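Worksheet: one structure, shown below.
For this depiction, one protein chain was excluded, whereas all remaining protein chains were kept in their positions.
When the chains are written out, they are named A and B in that same order, and each has its own residue count from 1.
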Amino acid sequence: MLQYIAPASGLLFTLQNILWINIGVFIGAVFAAIPGLTVVLCVILFLPLTYSLSAIPGMMFLLGIYCAGGYGGSVSAILINTPGTPHAAATMLDGHPLSKAGRTKAALKIALYASTFGGIFSALALLFLGPQVAKLAAQLGTPEYFMVCVFGLTIIAGVSGKSIIRGVIAACLGLLISCIGSDPMTSYDRFTFGIRRLYLGLDVAVCLIGLFALVEIVSRAEQKPDALHMDARKMRDNGTITKEEYKRLVRPTLMGSLIGVMVGIIPGTGASEASWFSYSQAKNMSKHKEEFGNGSVEGIAAAESANNAVTGATLIPLLTLGIPGDGTVAIMLSALMINGLNPGLSLFTTQGDIMYAIMLGLILVNIFMLLQGKILTPIFAKVVSIPQEILTPIIVIFCFAGAYSVNKNYFDVCVALVFCVLAWILRKLDMPPVPILLGLVLGKMTETNFRRALLISNGSPKIFVSSVYCWIFIGLIVLAVGTILRNQIKEKKARAASVSKEE
Amino acid sequence: MMDKIYVRLDALGEKLKTKECRIPVNLAVGVVFFLFSAVILLTMPQQVAISEKDVVNGRAFPKLLMGVMMFCCVLLAAKDIYKLVKKQPIEWKTLNLLVEIKALVILGILLITYVLWRASGYFVLGAVFCALAFLIYFRCKKPSYYAITVGMAVGIWAVFRFLLNVRL
Partner (left out) sequence: MKKRSIRRLCLVLALVMVLGISGATSAFAAETWTVTCPYAASGVAAVVSNKAAEKSVEYSDSITLVAEAIPGGEATMNTWILDHTANDPNLVFVGEGVLSITALLDPAKLQFDYEDLAYVENLYSSIFVMSADAKLEINNIDDLKAYVAEADEISVATNGATSSEAFLVAALFGSMEAGDKLKLVPYQSAAEAAQAVSKGETDFAVSHQSQILEAYNQGAVTVVCAFDGEDLESEYFGTVEGVGKYGYPYFRNRCPIMAAAGTDEEKIAELKELYDEILADEEVVEWLHETMLLEVDPLTKEELEEHLANVKSIAEEYMDVVVG
């Protein structure tokens, strides 16, 4: 490895590369902050720019978009309670309450620092442990992927609000919605009700716009007229994070980064799953559980560090085995291949300088993301001081344009509106929307791996306990469920105690 | 003229503010989603084609989900019914008529924005309507706000149309 570092550094540290990294980071951060404009869409739209570039500046530009996109989604989640990208939904749960409490800049700063830490952590994992981690990941197969999904579904309990049962119903609804469209195993269409536009299923980003962004606009109906005026606390916000808070951030950030790397190496999973796993874990481990959902600094750090730690980790199977972990990375693989680079372990010896330049470049991308983020944070924070009269229609216009951009058709805008109405009705029934999102994110992967595993085993469920990795995941699931039950019992006891005290 | 309309609307709002209805949350969720899952199960044979060769066919997973949903619904409803019989307090949700009508107005703005865009083929038209409609909804009287918001609406359209090449 060391013999490649010097030539790789020579290839990487050029003015051209640094310029393209910065352009990519800026575009990625701004794009992802707009609801509906996902990182994949951004990469697709800007990919032609890389055609005239050689492999390294092209990859640096795309990595800039990819990493900054991981952070950018949190901006709108914190500012307007609308995740810019699906993976920022977990950040929203605490980011927006913290912003509402007059600490917008602090929330944005925590998201930025945690994202940068997660990004650099995973870049180092890629640099030093890439091939070893890839070999481990290669041992995980269909039953293990299914167990990861089941583990993911245990998170529902933590995000169900007042009633776990209502959360489970909401999650079932999300999982059912993910079944709409072409059956991933047989290609027959399902639940399309004669609507041909539903063949491809529903895009999570479009559903997200309806479930969170547009319904937030409709909820303006619940606001009192004085809510339109600026909150004086927001004007005084100086973005200070106390020493005690910094201390509290260490554990969830580290844990989130580790979870992000672990999730990222599994193809098919991505930043959304990682951020929810990490958020749930941080909540279970925190001494301040009551703060989660009400502006917990730990919640923001856990979600953001995890979703950015995925960036480097997804590159591990990509560069070492040629397996793209998610849609954005698949496009990067394409960009590498059109430059004549066919990823795989052999490329580490034949084109080691380029491979290591890309890996070192990822660290550089995260450093520039931090620098740009520091400049952009005060500007982003100003959004909360824009009067509601102006901000509300602008959000709607972005939402409509974003929903249309996903597949460039009007149908998606209708879908977003339908989800907005659905979310409003669910709100009236005190049904939490987050489990629906979890169902949407995990649905296809859960079902496909469940069915494929049973197909491989000829219908025998023993396949789900057939490897040591399956048992590890079963252990984690039992642990997660156990922790949830323990917390529930504790909460009930505390409630009963407070009632008896009042009496 | 606008002031007169606002006065009338305020008077109407005062009346509507007092009109509320309460729904037993768990019972309502239980009934609504039980019926929903029953409908899905009933329509499944028409909606999901399967092949006899499949080890686990395309209906298995949705059936499992609807089974879980039905079970949860029965649990929720039974819990509330038991409490009602035992005359224990249950969870209620209060709906305020004024809030719901305001929500319908906002939904109406969203819908008209879409219809204008769809019918004319010009996103910018829907965007300008949306900007103006919300400013009127919020009873904004500052001309500068109107100029800024409409300008932003046009600007967003321009960025998507020309810079990102999304043919809005």
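Quick note on the criterion: contacts are C-beta pairs under 8 Å (C-beta built on N, C-alpha and C of every residue); 3 or more make two chains touch, one makes a residue touch a chain.
Predicted model, so just to flag it, every value in this text is computed and none were measured.
Chemist: One chain is left out of this view; which of A:Ile5, A:Val421 or A:Ile456 touches it in the full complex?
Modeler: Of the candidates A:Ile5, A:Val421 or A:Ile456, A:Ile456 is in touch with the missing chain.
Chemist: Quick one: say which of A:Ile5, A:Ile18, A:Ala101 or A:Ala138 touches the chain that got left out.
Modeler: Considering the complete complex, A:Ala138 is the one touching the chain left out.
Chemist: Tell me which of A:Ala330, A:Ile363 or A:Ile477 is the one touching the absent chain.
Modeler: A:Ala330
Chemist: Any idea which of A:Ala6, A:Val250 or A:Ile338 touches the chain not displayed?
Modeler: With A:Ala6, A:Val250 or A:Ile338 as choices, the missing chain is touched by A:Ile338.
Chemist: Extract the touching residues of chain A with respect to the undisplayed chain.
Modeler: Counting only chain A, the missing chain is touched by 44, 47-48, 51-52, 138-139, 141-142, 181-182, 184-189, 196-197, 199-201, 267, 321-324, 327, 330-331, 333-335, 337-338, 340-346, 382, 385-387, 390, 407, 409, 448, 452, 455-456, 458.
Keep this in mind: only the chains that are shown with their structure count from here on.
Chemist: Let me have the rounded angstrom distance from the C-alpha centre of chain A over to the C-alpha centre of chain B, please.
Modeler: Measuring from centre to centre gives 24 Å for this pair.
Chemist: Mind listing the chain B positions that touch chain A in their complex?
Modeler: 23, 25-26, 28-29, 32-33, 37, 40, 47-51, 54-58, 60-62, 65-66, 68-69, 72-73, 75-76, 91, 93, 95, 99-100, 102-103, 105-107, 109-111, 113-114, 117-118, 123, 126-127, 130-131, 133-135, 138, 140, 145, 148-149, 152-153, 156-157, 160, 164-168
Chemist: Given the complex with chain B, which residues does chain A contribute to the contact?
Modeler: 45, 162-163, 165-166, 168-169, 172-173, 175-176, 179, 183, 185-186, 188-193, 214, 217-222, 228, 387-390, 392-394, 396-398, 400-401, 404-405, 408, 410, 413-414, 417, 420-421, 424, 428-431, 446-447, 450-451, 454-455, 458-459
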